[in-house]
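Only a single protein chain was left out; the remaining protein chains are all shown in position.
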Amino acid sequence: MFYIIDILGTIAFSISGVLVALNKKMDAFGILIIAFVTAVGGGTLRDILIGETPVSWMKDITFVYVVLASTIMAIIFKSKIDYLRKSLFLFDTIGIGLYTVVGVEKGISAGLHPIICIALGTMSACFGGVIRDILCNEIPVIFRKEIYATACILGGIAYFIIKRLPLEGNFVFIIAGLVVIVTRILAVKFKLRLPNLY
Amino acid sequence: MFYIIDILGTIAFSISGVLVALNKKMDAFGILIIAFVTAVGGGTLRDILIGETPVSWMKDITFVYVVLASTIMAIIFKSKIDYLRKSLFLFDTIGIGLYTVVGVEKGISAGLHPIICIALGTMSACFGGVIRDILCNEIPVIFRKEIYATACILGGIAYFIIKRLPLEGNFVFIIAGLVVIVTRILAVKFKLRLPNLY
Partner (left out) sequence: MFYIIDILGTIAFSISGVLVALNKKMDAFGILIIAFVTAVGGGTLRDILIGETPVSWMKDITFVYVVLASTIMAIIFKSKIDYLRKSLFLFDTIGIGLYTVVGVEKGISAGLHPIICIALGTMSACFGGVIRDILCNEIPVIFRKEIYATACILGGIAYFIIKRLPLEGNFVFIIAGLVVIVTRILAVKFKLRLPNLY
C-alpha cells in the first residue's frame, strides 16, 4: 500500500513540476527534467547526503516510468488540470507525509541523531520543489510562504514521540504521516503561514 | 585517442564557461569556477549519483590543468574567440558525443537499467552547462531550446540497439557517439528544435 501512495505522490510532484516548467516556457526536454527533479530530487539529495548510492530512483525504474507517463499526461491534458487541482493537492499532501516518514526511517537505519533524521525526512519531502524552483530561476516557494516544511518537521517530531509508545512499527509510520497530512490540510484551510520576521 | 577527444571537449566546455562568465561581469575567480563547472560538472554529478567517489577530476589532475590553461587562453584571446566559433562548436559537439557514451558505459558497469544509463550519459554531457547557467542566475539554456540533450538521448538509445549487433565494443562506442554528433550537427544546420508545448 505504501508503494501505491509513493506512486500517487510521484504523480502529484511530477505534475506540479510540469506546470511550473510550462509557465517558464520550457521545451519538452526541460519540462521532463523539471518534472523528474521535482518528483525525485528530495530523495536523491537525502541518499547522497547519507551516502546511499546509487540513489534510489536508479535502482527502481518504476518511478522513471511514472514520471514519464505523468509528464506526458500533464502536457496533453494541461488545459484540464485545473479540474484536478483538489486531487493533486491531496496526492501531493499524502506524498509529503509518506516521504517525510520514509526519510526519517532512512536516517534511523543510518544510525543518525533524531534531529538529523527529522531534517532528512523534511528534505526528502520538500527539496524536490526547492531544486525545481532553483532550476526555474525562482526563490524556492517553501522559503517564502505556507506551512509546508513545517508540517514535515512536526510529523518528524511526532514520529519520535510516538515511537516511545508501545505501538507496532506500522502504526508509528502511519500516525506520523497523518500528522504531516493533517497539519498541511489545516494550514491551507485556515490560511496559516509562518510569521514574517523582516 | 578517446583521451584526446576528452581533452578537446574539456577545452570547448571551459571556453563556453568563460564566455558566459565574462558576459556576467564576473572576476577572474568567478570565471575560473564557471569554466571548471561547465567542463566537469556533468561528470561530477554522474559520479556522485552512482557513488563513484572521489569524483573523477579529483583522480586525474590533467583536466584541472586543461581547464586552467583554456581559461587563461580564453581570457587573453577573448576578442578573437569569435573566429573560433566553428571549431568550438565542433569540439563541443564531439565532446558531448564522447561524454554521453562514457556516461552510458559507467551506468552499465554499475549494473543499472538501460534507461538509467541513458539518463546518466545525457547528464554527463549536459549538466555542466546546467550548473553553469544556475550559477550565472539563468534558466538553463538546454531546457529552452535546441536539440542538445535530445541528441544525447538518441545516442544513448543507439548504444543499446547497436550493442545487440555482433560488433566489437569500440565500434559500439564510436557509432553511438557519432549518432550524438550527427544529430546535433543536423539539428543546428536545419534549425530543428523541440516543439514548444505551452
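All chains are identified by letter, namely A and B, in their written order; residue positions are counted from 1 within each chain.
Criterion: contacts are C-beta pairs under 8 Å (C-beta built on N, C-alpha and C of every residue); 3 or more make two chains touch, one makes a residue touch a chain.
Quick caveat: nothing in here was measured; it's all calculated off a predicted structure.
Contact with the chain not shown here comes from a single listed residue; of A:69, A:139 or A:167, that residue is A:139. Touch with the hidden chain on the side of subunit B covers residues 21-31, 33-34, 44, 48, 51, 53-55, 57-59, 61, 64, 75, 78, 134-137. Looking at subunit A, the residues touching the absent chain are 48-51, 110, 112-113, 115-116, 119, 130, 134, 137-140, 142-145, 149-150, 193-198.
The rule we apply is simple: only the chains that are shown with their structure count from here on.
When the CA atoms of subunit A are superposed on those of subunit B, the rotation angle is 120 degrees to the nearest 5. Averaged Cα coordinates give subunit A a centre that lies 30 Å from the centre of subunit B.
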